[in-house]
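Every protein chain but one is kept in place in this view of the complex.
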Amino acid sequence: MVRFLTRRVLVGVVTLIAISIIVFGLFFAVPSSPAKVMCGKNCDAASIAQVETRLGLREPIVTQYTKFMKGIFVGRTYADGTAFERRCDAPCLGYSFRNDEAVTTILSRTVPVTISIVIGAAILWLLIGVSLGMVSALRRGTLFDKLAIGISLTGASMQVFFFGLILLFLLVYTTGLLPFPSYTPFTENPAKWAQGLILPWVTLGFLNSAIYARLSRAQMLETLSEDFVRTARAKGLPLRRVYTKHALRAAITPIVTIAGLDIGASLGGTFITETIFGLRGLGKETVEAVGFLNLPIVVATVLLAAVFIVVANLIVDVLYAVIDPRVRLS
Amino acid sequence: MRKTDSTPELPATTTDGMGGTVALEVNSPVDAPVGEKAKAFVGRSPGQLAWLRLKRDRTAKVSAITLLVLVVIALLSPVIEKLRGIAPTQPFTDKLNDYAMPLGYAGGMNGTHWLGLEPGNGRDILMQLVYGMRTSLLIAFAAAIVASAIGVLIGIVAGYARGWLDTAINWVIDLTLAFPFLIFALAIIPIVEDNFYGERDAIPASFRVILIIATFALFSWTYTARLVRGQVIALREREFVEAARAAGANTGHILFRQLLPNIWAPILVTLSLNVPAFITTEAALAFVNIGVIEPTPDLGRMIFNSIQYVASDPWYTLWPGLTIFILVLAFNLLGDSLRDALDPKSTR
Amino acid sequence: MTAPTSAPQSPATTDTGPYLKVNDLRVQFPTEDGIVKAVDGVSFSVERGQTLGIVGESGSGKSVTSLTIMGLHNTKRARISGEILVGGRNVVGMSEEQTRRLRGRDMSMIFQDPLSALHPYFKVGAQIAEAYKVHHPNASKSECRRRAVDMLGRVGIPQPARRADQYPHEFSGGMRQRAMIAMALVNDPDLLIADEPTTALDVTVQAQILDLLEDLQREFNSAIIMITHDLGVVAQVADDVLVMYGGRAVEFGSVEQVMRRPQHPYTWGLLASVPSLHGDADADLVPIKGNPPSLINLPSGCAFHPRCRYAGRNGDRSFTEVPELHQVQERGHLVACHLSEADRQKFYAEDIAPSAGVAQ
């Protein structure tokens, strides 16, 4: 177990380093300099040079990269020797090119938004999607099943931007049933937090429910055809117990792992949902930062997204070993 | 995850828990430990069986016909242009009011403009739609095929090679999966374009299309690769591979002549389900301004543009929205049917 | 020993007759591809303390028959007709709840491939205890566990208390099969159906398992149905043998009759493909040519005719007329074949016997 974890963490770290190098390299290759974006209207070659020096863009990419990595672990000092010198303590991810805000501050503001969206939606889609799928598998061929299939097919063929926008028009703009989505920290006011996020939850939750319903239904049907389910019946167990104990346990395992990976990937940013509902989460922050060539933010958000995925993978592996005694972590 | 590696084997005929495992060898002298009815379809190849099943599947038929019609329309878009005498980029700004909204009823629908006009540019929606569909379908199909090809190649190599090569490929897969696709696309597309074309060169529409296809493929081969790798690992110990190896067949022969024919079914299913996913993703690219560029008509961009008009000119939103919904739904249904037909153990 | 019957008899409702009586059982599955006639008019019976061997290739209907007895088919999907009397109660048409009460206690089943038949996520002891608990609702948890451990011990698993806390994948193949048997026997069933219980095991373990079953049968006086494709197993444990082909019974008799004096060409085929301990060691094994038939489109006439080298010896009866199960001269021995008995004996003696043998 310990050996497994150590190895996986090491591989994860190597992956993250590779990703940071790729992102760094990518933006170094971009033809236009972020300094130009920043230096505004009074921009001449000299001002660009000034800004570039200030941002550290004049140094070779390898130096920039090592400084960046050093900043994460031990902190670094910017613009040393000038009036604008400042110390950035570890974990230092640099400052936004655009408005000089510390990237860690930006992350601490945007990450909770994305987490709130994803967690709420995930609870919805897991509860609704999985139970819908399970029940329709058990009632295969019934009207309920057909209805569930229809709904989940429609949902799975729908796009977030379409569904979300139509909900906005129906529930917010036209009828005013819901306020326009907004983010209030949970710690500040849980009721407002929930109220402001209902729409993204419903949107993401419904669409993913559709996918999870299809998935769970197929899983459950497959499990019901397993020999051990037949064995359980042959023992004389009541059907209810066969389904809830023997079949459910086996059917839900792969869904838990898929859900873990999905949630991990979503935490990296649900850009479209965030954009549609005007919520400034990790995804929106990242895409905007790319537009402004805001390298410190891009590198940080991409790395964070990758961390989420790597960690989710790790958790899923461990979880799998916990659920399924056949899997050994070695 | 478990169970993704379903091997396309001889189909059992029922799915109510009776099938058991099914063996491939059919000439055993005595009763093999297999399901009772497994050999009901003696003498038909899995492909023929799948075809039979598909032909019987009403949903599959309806969605296949729908798709066929849409694909034919898309392919015939130049003919439609000739027949109607309206080019997709031709502006009819004179038929727009002061707010650049189409004059007349229902988004400017009339005998000339059957589906009305786009607000703003005043282009014929029908022509934009058919040409746009052509672009989107081209991207989705091409990307799905390229992704599958890459995935199959890498998957087979990884599964067959074992050792460090397998480890390395696995790591690359993990890396790819952990890499945010959107950021990559955003960053890479302008860079590549700048490197390939001078500042005054018109970047041909096809180039952006190729870039999008390449980007899609670059991030979508992993699933196929994992699938194929798993299949190859499972199959490589099987008798027929052993036999081929013993008979002195070279690796390439074993890989592509012996293994590939046995794993094409899940690959086909993945491919068929990738197409609608790409259609949707292509539309999402328009959201971040890296989709297909004007003036090439494109369904994804059209949807992105039209969504904003859902309250002002719902007809404009309706047509591309309905088209993409039908396309994706039909593809999903067909993909499902295909999976059911090819892998009888899975159930709808 | 019970005389099998080709025609349905009046149902016995008393407890005195054979424990299991199957009359004209027909099981059909409507599928997308057509109606699968998995079992087509099969009748037999088994008494307490007796063992019936059912042999046949896959697709012959033997497993379907056993699952039907257990009531494990989805009644919505399978069309079942005929009569199955378990201790005098007709299982066909019985409600799910009623059959459920019979399952595991009055009749239980040992499945082939215990690795997939045991739940991978639950401990072996717990799975056995669960089987006990469901029919002994008043038993305490520790009682159930004790019983489970006890059963594991009785089927010959060393250190049963420790083993009970292990998962199926931690058991060896033979051990798993023993656990499976322990689970099937935990409620002292009157009828035990063993579906290929030894197929996946090596020969020594196979022998141990068969011995175990025999011991347990003596102890519990159960009726046993042994489903197998292995004639050696049948010869070792069965009292009677039922040979099935294409969903129908083609030959029935005592072990002695079927093994020594088989009269159906299909049985000959089965025997010819088994290595003989007595026959010529150099004689080739003769596999039955061709493939088992499709249960959707059974060959007309005798379902075996496409693979039978003697088909057509009686005009075209083999191709047009379904042969009924008829008693031969010897009492209790039934065969469904259009060949005359004399021909059958002659062909067997000339073509088959020299090269075929049975491990007996």
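By letter and in written order, the chains are A, B and C; residue numbering begins at 1 in each of them.
The rule is simple: a residue touches a chain if its C-beta (ideal position, glycine included) is under 8 Å from a C-beta of that chain, and two chains touch if they have at least 3 such contacts.
Everything below uses one rule, namely that contacts and distances are computed from a predicted model.
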Name per UniProt, for the chain absent here [options: "ABC transporter", "NADH-quinone oxidoreductase subunit M", "Dihydroorotate dehydrogenase electron transfer subunit" or "Dihydroxyacetone kinase subunit L"]: "ABC transporter"
Visible contact partners (per top-of-document touch definition) of the missing chain: A, B
Omitted-chain contact residue, chosen from B:Thr112, B:Thr251 or B:Ser312: B:Ser312
Per the touch definition above, residue among A:Arg8, A:Arg58, A:Arg249 or A:Arg280 touching the missing chain: A:Arg280
Missing-chain contacts mapped onto subunit A: 32, 36-48, 50, 54, 82-84, 96, 98-101, 105-106, 109, 168-169, 172-174, 176, 179-180, 275, 278-280, 284-285, 287-288, 290-293
Contact set of subunit B toward the excluded chain (per top definition): 89-91, 93-94, 96-101, 119-122, 190, 198-203, 287-289, 293-295, 304-305, 308-309, 311-313
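Definition applied: only the chains that are shown with their structure count from here on.
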Per-chain CA centroid nearest to the all-protein CA mean: B
Centroid spacing, where centroids are CA-atom means, of subunit B and subunit C in whole angstrom: 48
Overlap residues in subunit A, where contacts from two or more other chains coincide: 226-227, 230, 253, 324
Shared-contact residues (touching 2 or more other chains) in subunit C: 67, 72, 113, 116
Residue ranges of subunit A in contact with subunit C within the complex: 141, 226-228, 230-239, 241, 246, 249-250, 253, 323-326
Complex contacts: residues of subunit A adjacent to subunit B: 11, 14-16, 18-19, 22-23, 26-27, 29-31, 140, 149, 153-154, 156-159, 161-162, 165-166, 169, 173-174, 218-219, 221-222, 224-227, 229-230, 253-254, 257-258, 268-269, 271-272, 275, 283, 286-287, 290-291, 298, 301-302, 305-306, 309-310, 313, 324
Sites on subunit C touched by subunit A in the complex: 67, 70, 72, 76, 96-97, 100-105, 108-109, 111, 113, 116-122, 130-131, 134-135, 167, 169, 183, 187
